[in-house]
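The structure is given below, and queries will be raised subsequently.
Apart from one protein chain that is not included, each protein chain of the complex appears where it belongs.
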Amino acid sequence: MTPTLLEDLLHEVAAGRLSPVKAVDRLRRLPFEDLSFARVDHHRALRQGHPEVIFCAGKTVEQVVLIAERLVEANGAFLGTRATDAMATALQARFPGLEWNPLARTVHLPACPPAPRRAVGTILVISAGTSDLPVAEEAAVTAEAFGHTVARLCDVGVAGIHRLLAANERLQEADVVIVAAGMEGALPSVVGGLVRVPVIAVPTSVGYGASFGGLAALLAMLNSCAAGVTVVNIDNGFGAAAAASRILGA
Amino acid sequence: MTPTLLEDLLHEVAAGRLSPVKAVDRLRRLPFEDLSFARVDHHRALRQGHPEVIFCAGKTVEQVVLIAERLVEANGAFLGTRATDAMATALQARFPGLEWNPLARTVHLPACPPAPRRAVGTILVISAGTSDLPVAEEAAVTAEAFGHTVARLCDVGVAGIHRLLAANERLQEADVVIVAAGMEGALPSVVGGLVRVPVIAVPTSVGYGASFGGLAALLAMLNSCAAGVTVVNIDNGFGAAAAASRILGA
Amino acid sequence: MTPTLLEDLLHEVAAGRLSPVKAVDRLRRLPFEDLSFARVDHHRALRQGHPEVIFCAGKTVEQVVLIAERLVEANGAFLGTRATDAMATALQARFPGLEWNPLARTVHLPACPPAPRRAVGTILVISAGTSDLPVAEEAAVTAEAFGHTVARLCDVGVAGIHRLLAANERLQEADVVIVAAGMEGALPSVVGGLVRVPVIAVPTSVGYGASFGGLAALLAMLNSCAAGVTVVNIDNGFGAAAAASRILGA
Amino acid sequence: MTPTLLEDLLHEVAAGRLSPVKAVDRLRRLPFEDLSFARVDHHRALRQGHPEVIFCAGKTVEQVVLIAERLVEANGAFLGTRATDAMATALQARFPGLEWNPLARTVHLPACPPAPRRAVGTILVISAGTSDLPVAEEAAVTAEAFGHTVARLCDVGVAGIHRLLAANERLQEADVVIVAAGMEGALPSVVGGLVRVPVIAVPTSVGYGASFGGLAALLAMLNSCAAGVTVVNIDNGFGAAAAASRILGA
Amino acid sequence: MTPTLLEDLLHEVAAGRLSPVKAVDRLRRLPFEDLSFARVDHHRALRQGHPEVIFCAGKTVEQVVLIAERLVEANGAFLGTRATDAMATALQARFPGLEWNPLARTVHLPACPPAPRRAVGTILVISAGTSDLPVAEEAAVTAEAFGHTVARLCDVGVAGIHRLLAANERLQEADVVIVAAGMEGALPSVVGGLVRVPVIAVPTSVGYGASFGGLAALLAMLNSCAAGVTVVNIDNGFGAAAAASRILGA
Amino acid sequence: MTPTLLEDLLHEVAAGRLSPVKAVDRLRRLPFEDLSFARVDHHRALRQGHPEVIFCAGKTVEQVVLIAERLVEANGAFLGTRATDAMATALQARFPGLEWNPLARTVHLPACPPAPRRAVGTILVISAGTSDLPVAEEAAVTAEAFGHTVARLCDVGVAGIHRLLAANERLQEADVVIVAAGMEGALPSVVGGLVRVPVIAVPTSVGYGASFGGLAALLAMLNSCAAGVTVVNIDNGFGAAAAASRILGA
Amino acid sequence: MTPTLLEDLLHEVAAGRLSPVKAVDRLRRLPFEDLSFARVDHHRALRQGHPEVIFCAGKTVEQVVLIAERLVEANGAFLGTRATDAMATALQARFPGLEWNPLARTVHLPACPPAPRRAVGTILVISAGTSDLPVAEEAAVTAEAFGHTVARLCDVGVAGIHRLLAANERLQEADVVIVAAGMEGALPSVVGGLVRVPVIAVPTSVGYGASFGGLAALLAMLNSCAAGVTVVNIDNGFGAAAAASRILGA
Partner (left out) sequence: MTPTLLEDLLHEVAAGRLSPVKAVDRLRRLPFEDLSFARVDHHRALRQGHPEVIFCAGKTVEQVVLIAERLVEANGAFLGTRATDAMATALQARFPGLEWNPLARTVHLPACPPAPRRAVGTILVISAGTSDLPVAEEAAVTAEAFGHTVARLCDVGVAGIHRLLAANERLQEADVVIVAAGMEGALPSVVGGLVRVPVIAVPTSVGYGASFGGLAALLAMLNSCAAGVTVVNIDNGFGAAAAASRILGA
């Protein structure tokens, strides 16, 4: 309920075109209207810069399809994360243009014609090892769906540091860097020391024994000796992309 | 060792002005030179966008003064965090222009003439409660020392949500938001839902019993339901400011 | 063994109608009799205000049906929580009037004629997200089975705070509020600041990575900055309803 | 900002007595006014049923006295928790009528004439051992300051269960029961099985070794087999009293 | 290698009936012989008072049958814990006299004729709830297989404390008490206050949410306010029986 | 309230010498009488086999002296654990016969004439290292105060296993073994394999870094591969002695 | 990029046989070439002393076969750990000479002719119990594949310490000792006290209840009272072998 909207409404009252009782009612309902499903989405797009995303985990195939249909009605597009094969199959049957990335577990129906690519910057998504790729890809696909340009750099873990140093130029060209790493989670510290742009660290649950489901990498990243590295939840590639999108002014 | 530098050096060799043996030696030393104290600082300024900062905790008063002196020689300025009263007193005796903020536990000797204020954006530093102020102030003072414009918003915890909503305009004017909160650490989630710019959450160790020294707030922030909120270490106001500085293109 | 019962027994002894030896025996057995299955139930109803509830998890279908039959004999009604589909199917075959709520995983055979609805107050059950609904519904169904009036409010997580504020009137009408939330568990703090009636927080295991099975939400709720919010175990919708029932004088 | 207030304001606009621009301004400021210190307190009293309480821990003596003075100006009374001896001494010098309870670490200046005692019910505060008394007393003093009638029962730990059973009548007379216990935290389960009124469990940090600062008692209470027992933070006697006050309709 | 054995051997040497070299060899082998499978068992029976027990978890059906056969050869009897249905079926086919307890997950082939029951005392095995029965039964069956007299007391959780008090006479008749309890693990504290004989507490993994797989009960039992209660590992009914057997002088 | 007492009372009623109303009153009070301070102690001595012990930690010097005086009045003796030097000095001034053990932090006033030494068995108290001695001594002094014969074995940690093996005869002579160990807490497992009598393991907080205040030793002892080893709380030498005393039929 | 290679390249430039621009290009690519799959392997063999190992967990059968093929092309040999039966079957079909160890879950294709066995020392792999064998065997097979001589010692847990002492001669012959143990993880401490060569401790996840997936053993080993024992991750037999190989100068 922006000041402008409120002023308009009050002018209506002042002009006698709206009774105080009805004005109260409308005022009360204005914030309510975004409770209806389609408006929620619209409102979020205005507020957050990108449409609502379906977090598919824990939902039935039917629920996912239903939500996707309503988002398509409203926006002509949708993005879903943590989609199972069954969900992807059902959605492909319903939406022929669907882009399914099984590694990233994402389903994306792009707008048609596609939204113009935002030119403001490049998000570099780095993964420490091949096992971190599902999380890194979730970040990459989400960022692309939000309209950003994405570069990828894979398998540059710190135990073979020359692999990362060899990619220095690509590091320097990025505007935001997302680093997905499991095990000891050391890569964001090294990257953070090499670039001056924002570095978003994503701990992954890759590892065994005393990795405790990603806790080791999470703690390491929070304690990074590279100043200004920030962290998101374990395996949360989507969250990292959302953070990068906030930075690039999505 | 940028490609340009390397090309120059190789042209010297090609021109016979530098023998291969000496070239090898210089190549090996080039990256070494930044090991000398003053150069380290210079190098970091180039690489990271801001000079080295003294983390005073665990150092003696003498060590802090000595390091400050070397930084002043190199840069004419320095910033120290977690400074004790004794450190601040000793530094004030040595550097009359010192700015000491006892709440933030920071000591700052600005450059003279002062570095021009960077115009690119405003960092809004929010604290949930008055007990979170030392952490919030560490973030604010650091950001100012790095050349940014800082706004502050205090005591807007979620148990009196109207206090935050009343400040909505200030929220909307920020380019980056830092949120320091202890106890249940809920504030970044609410702020993250109200703004579309980057939100950096700083859990504080404020609380008792089952806050476990800030763990409760840390976990809450990592699990924020507001997409794209990122997190730094407990009580790490400096890190939050460094992250904000990366975002604003420090 | 209430004082009245004891006095009656002693009068029998004083009147010579009961020998001291038999009295001792009966005294010893009196508290034992409620060990027989039917009396246990009766006794609890007197003591706690509601009949025994079957916690179905970890029991066989046969065991659940058997216990249900004995409760029906004693009370003409029963409530079961954490019921599987197989349990519900078997119980429906046995008790045609069974009410099965698959989302809440509850099975309820109401008394016939139904117990009069208790008029003393309304329990508002709030869920932060749709994934918290099973826990919220377990609370709601339990409260209704205990004879209370229940209102529901869904999907009002703190990242879109306007959704909760829009429901302010419904919040103000409640006599007790149960709030089920996973992830960062921030909703009870916000609700606790908006109402003056009791707020019972139920952390849910919804979330991934560093939610650690609901630990993040649990710690957040225990550290709520809203004074007087109380907490039950993770996913314990039943316990929240039982607490609300204690409050309303069930 | 109640609907009534809003309707009045809109009637003013409709009647031409208030310009739309000024109305917008007043609407924006209405919720702001409770940001001024004295009003905050007033607003909370309306919203929560009791005035703001000073959490003295981590504040200086001067800050505590200053805040107390402002609360006295507004309400003629105040309550402080976790007060040090130095704070109490300074406050006694300033407010001769101050009631200081060193065991509970509370400072209370009652209103004069005293607020009428609320008649609606009795809060029974139980402590498992003598070491739990500081927490139990914090709860008792807070509840009394909020206008409730308080009864106390001490040193009835479960290892000598007859002590608790002997106090059964006092248990049955309570309207709300607060149970403070450290070590294994078993007492709330036993109490919860004996009474049908609300039971609020307060884990204390009493214990050593594997009590881990109250964690053992906290977990035990969250897992209570007595249905409907709720829990507050470790050592949080104030929070338990606030919860009890919500229940009794403070 | 008892002194007697050693003296005998040395007398052989002194008498010239055994060469020093052979004596060294035999000395070295004497402790080794118990490495051969059958002797291990014999040796342990001497050292620990009961034959080796098969911990079936993580073994194949074939391995379990093979080990059982070797134990029967040596002792004419065996006990297995954590046996699956498949293991029990295979063992029953092989040993018609097998006693299988599916609830306790034990398989026991008693000696024939049975070993005389040891008369020295009674082990009372108490379970807090029906869900704790598998652990309690593992303790009971193990104790019986070790030759002890066992009494059982079920479903006497602390939330209905009268059930335990009603069984006071049985408590007083026990020589050792084993208490299996999950959730808040409070029962051993209450029992420990009622009896003066040894109390062995077994935390069970029964519970959900913040029971964290039995951690809550474990910590509670370690912090018992009843002096002299000891604790074994979570769900370790076997260990509790072995401890009781040590006490009764097995 | 033994059956005998109850029968007597009922005979009084049957004989008309006691009215039913008074009988009810007396029945209710009988268990109450042990609430008076002196009787509590008496009652515990009957119920638990040893008088109440003062846990001095967290008490003032005055409180400790007062409690000691009341125990001396009732029993002519007392034992206190975790006594500070100040407490011991004050108690020595008041009770010339006091035995103060600064290493064990115990204060003991033996009965005069001394209680006859119980002949039933020997408790062997083993400490892994010299740093574990305070905990081991607390166990030894407590056991002696409870009337038991105590033997000691020091500094036999597992890293020099021959030291333990050399003491095998002393191990075999013990009737109960208490083992205090910090760091990796391995000693009880080795001891448990060498003796067939009860072994009570006491983890100590000795160690640094990843011992986490005794957690490492605690977990190790709970997971002992020697069947039938039981565990008490970290640093709880008193609890181990109380457990040993239960075993020896104190 | 060794100094020699660099000097050669610079001589080429100095001699005019290589233009500076091309030299820069080659310099940049030199470290890149080991990014191509086959060279990575070669490079690691030079740097670490053994070829790359396939960690099969989390890979598909096809991926494993593909990687194995490329390693065979480059080296004529490969080693895989954590291989499933399906992987082993597929690899056996493809490489007839494959050595599959189902207990260790390893697949190994030795070079043909086999690499000469390194003579420098013996690695003794000890397992505390039979359940620790998979981890111990992973260590043993890996060490053998790296060219070392391996000895094995099984089932020598500390609860029967004589079994370990009986093997003293084998202990004294080892050059490096790897000790795999679960439960209380005490074996490395005892072994560390018996030998003076390096001891590498591998905690296993064997155990239940409070072993917390190997945490108990891990903490015990980190706190070993035997000086100089080092630790690798839970269940990480491969890592222990790699560490032993570093020690023996692989």
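Letters are used for the chains, namely A, B, C, D, E, F and G, taken in the order the chains are written, and counting of residues starts over at 1 for each.
Following the convention adopted for this analysis, a residue touches a chain if its C-beta (ideal position, glycine included) is under 8 Å from a C-beta of that chain, and two chains touch if they have at least 3 such contacts.
In this text, all values refer to a predicted model and were calculated from it rather than measured experimentally.
Engineer: May I ask you to name the displayed chains that the omitted chain touches in the full complex?
Structural biologist: A, B, E, F, G
Engineer: Thinking of the whole complex, not just what is shown, which of G:Gly147, G:Gly185, G:Gly209 or G:Gly239 touches the missing chain?
Structural biologist: The one listed residue touching the chain not shown is G:Gly239.
Engineer: Using the definition of touch stated at the top, determine which of G:Leu98, G:Val199 or G:Ala216 touches the missing chain.
Structural biologist: Only one listed residue reaches the unshown chain, and that is G:Val199.
Engineer: Looking at the whole complex, which of A:Leu133, A:Leu153 or A:Ala226 touches the chain that is not displayed?
Structural biologist: Checking each option in A:Leu133, A:Leu153 or A:Ala226, the one touching the absent chain turns out to be A:Ala226.
Engineer: Hey, which chain G residues sit against the chain that's not shown?
Structural biologist: Counting over the whole complex, chain G touches the hidden chain at residues 47-49, 53, 193-194, 196-200, 218, 222-223, 227-234, 238-239, 241-247, 249-250.
Engineer: Identify the residues of chain B touching the omitted chain, counting contacts across the whole complex.
Structural biologist: Within chain B, the residues that touch the unshown chain are 31-32, 34-35, 40, 44, 57-58, 203, 205, 213-215, 218, 233-236.
Engineer: Write the list of chain F residues that the hidden chain touches.
Structural biologist: 131, 160, 162-163, 165-166, 206, 208-211
Just so it is clear, only the chains that are shown with their structure count from here on.
Engineer: When you check each chain against chain B and chain E, which touch both of them?
Structural biologist: The common neighbours are C, D, G.
Engineer: When chain C meets its copy chain D, do both sides use mostly the same residue numbers (more than half shared) or mostly different ones?
Structural biologist: same
Engineer: For the sequence-identical pair chain B and chain G, what is the superposition rotation angle on Cα atoms, to the nearest 5 degrees?
Structural biologist: Between chain B and chain G the superposing rotation measures out at 180 degrees.
Engineer: Quick one: chain C and chain G, Cα centre-to-centre, how many Å?
Structural biologist: From the centre of chain C to the centre of chain G is 55 Å.
Engineer: Using the touch definition from the top, which residues of chain G touch two or more other chains?
Structural biologist: 28, 160, 165, 209-211, 215
Engineer: Between which chains does touch occur?
Structural biologist: A-B, A-C, A-D, A-G, B-C, B-D, B-G, C-D, C-E, C-F, D-E, D-F, E-F, E-G, F-G
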